[in-house]
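Just below is one structure, and these are the notes that go with it.
Every protein chain but one is kept in place in this view of the complex.
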Amino acid sequence: MSVQTHSVSRGSQSAKVAAFLGVIVLIVLIAAPWWAGRADMRLMGEMFLYLSLACLWNLMAGYAGLVSVGQQAYVGFGGYMLFALTMFAGLPPLVAIVGAGVLGALISIPVAALIFRLRGAYFAIGTWVMAEVFRLSFAQVSSLGGGSGSSLPVGIVRSLAGSRSARESLAYWMALGAAVVVIAAVYLFLRSRRGLALTAIRDNELAAASLGIDVWRIKFVVYVVTGGLTAMLGALIFLQKLRISPDAAFSVNDWTAFVIFIVVIGGIGTLEGPIIGTLVFFALRETLADLGTIYLIVLGFVAIVVMLKAPRGVWGFVRERYDIQLFPLAYHVQKKPKTDK
Amino acid sequence: MPDPILSLKKLDAFYGDFQALYGVDMEMAEGEVIAIIGANGAGKSTLLRSISGLMSNESDQVNFLGKGIGAHRADEIAALGLALVPEGRQLFPSLSVEENLLIGGRLNRKGPWDLQSVFDLFPVLKERRAYPSTALSGGQQQMVAIGRALMANPDLILFDEISLGLAPVIIKSIYDALPGIVGDGMSAIIVEQDISKALSVSDRVYCLMEGRVTLKGAADSISREAISHAYFGID
Partner (left out) sequence: MFAAGLSLIFGVMRLVNIAHGDFIVLSAYLGLTVVASTGMHPLLALIIVVPTMAAIGYFLQRGILNQTLGDDILPPLLVTFGLSVILQNLFLAGYSADPQKMDAGALETASVSVAGLSLGILPLLTFGIAIVVIASLQYMFFCTSLGRAFRAVSDNQDIAQLMGLNKRHMFGLAMGIALGVTAIAGILLGIRTSFDPTAGSARLIFGFEAVIIGGLGNLWGTLAGGIILGVAQTIGAKIDPGWQLLSGHIAFLIVLAIRPQGLFPRVSG
């Protein structure tokens, strides 16, 4: 199979088409406040936020090999920082979101230093412990409502935009913007030198290290950047919810389990995976939500089946079949089409 | 030739996309000792991994005692009476010397080998029986690895590079012990880079190069020139 003539390239026809379609979809989505209903917009906003979380988790787990089950630590942290910064420091919400991101990145530094001592699966549970520590700590802060939580004061909400519909549009655009920024950031990161190193680590950590790649540092950077961005997303999420409590903010189901399922179903280690996963997840949720707990059981079941039968997820399956990719990341060796099958 | 104990038919082996063996054919009779020689990367270890079931192949490509075992799992093949002394010894570090040997004998196949006879063959192991296997010298570890394989009383034993990384005097003592092992009818395949050592203990020899058999013949009639041609591919 290696005796054919080849050419190596990164772009592909499908990627160009995808880029073009992507721009059109984006324009349509930006215009959503003018064509979509209130409920639809809420749903789409939520989808974008989940999509962003999924992309970030995918960057960590799928590319850097850092399987975290404690990302709710940063979601909750970001949410609480939004509340703290707006209520006590008097910052406008938009500034507070950025502030939450910066603080999230800062706090992830000592966290990383500690839990990076754990390998592989122990690391995963270590992140969970950290999330629990965060949750219990914030439950102790009585000025933020302690264990029962608190609501964002009306004045702060008003400062965002005057009318309710304007606020909702704004929230929607912010969610969309977050998704675009996160996908673009992950994409550019992966195309950079660092990203190449990251891919090398994913493929073979030992070999990458022997090539002079500082594995620890790259993982550290990924973890910190992810922590910061996740905290920003957390701030955004709770700006929409307007109410925060430790159990909601640090919920392992909402912010980690669902995100993991999205990535796994869509296809881990690919940029397209989270997008497909988000669509599948929300489709499942909207059709099965009435069933209550059954829906989560089905979800767990689907994830297990996908993991066992198609470990590369829906997108991995598609890519294997048709050899297309929407984000030109992989180098392509083009060869003559095979005649068999 | 009577019914062969082991035969390979057009054996191919792959590591992912990389093909390590190309259509290897081989037959060995019961009680025979075969040496397999070849340079690094010629496919010698792959051959042993395929035979012992650590690598999966198509069922009829490997035939042992009249059974197609190519697709069997390693533990099933071991139960049929095939043992491997792996390259680099690969003892179980958390087990003592004696425990390593006992693990080898857990299949309870009948035969001459038990703890006592292994200790008779390598008396030094008896002294060190309670030591962790990691506390032994390389040569002693190799003895444990051989003893561990013998404990299974196999019909066919495979040796993978048993002289690798050992001092010449140790190699000599191990090779001196080999006739005592294969003397009573046990068949053996010896993979070795040290050609003269390999030839000295074997009946027939196969030479591999780049995954193909380039030479085969009786160990005492084969010429040095033929070997170096088959080994390096040069005249």
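Observations on the model:
The chains carry the letters A and B, assigned in the order they are written, with residues numbered from 1 in each.
Operating definition for what follows: contacts are C-beta pairs under 8 Å (C-beta built on N, C-alpha and C of every residue); 3 or more make two chains touch, one makes a residue touch a chain.
As the structure is a prediction and not an experimental result, all values here were calculated from the model.
Only one of the listed residues, A:Met41, A:Leu59, A:Ala100 or A:Ala139, touches the absent chain: A:Ala139. Considering the full assembly, B:Leu95 is the residue among B:Ala29, B:Leu65 or B:Leu95 that touches the omitted chain.
Contacts to the hidden chain, counted on chain A, fall at residues 61, 67, 69, 114-115, 117-118, 120-122, 124-126, 128-129, 132-133, 136-137, 139-140, 147, 252-253, 257, 260-261, 264, 268, 292-294, 296-297, 299-301, 303-304, 307-308, 311. Although one chain is not shown, part of chain B still touches it, namely residues 52-54, 73-76, 78-79, 83-84, 86, 90, 92-96, 99, 102-104, 106-107, 132, 134, 148, 152.
One rule holds in what follows: only the chains that are shown with their structure count from here on.
Each chain gets a centre from the mean of its Cα atoms; for chain A and chain B, those two points are 52 Å apart.
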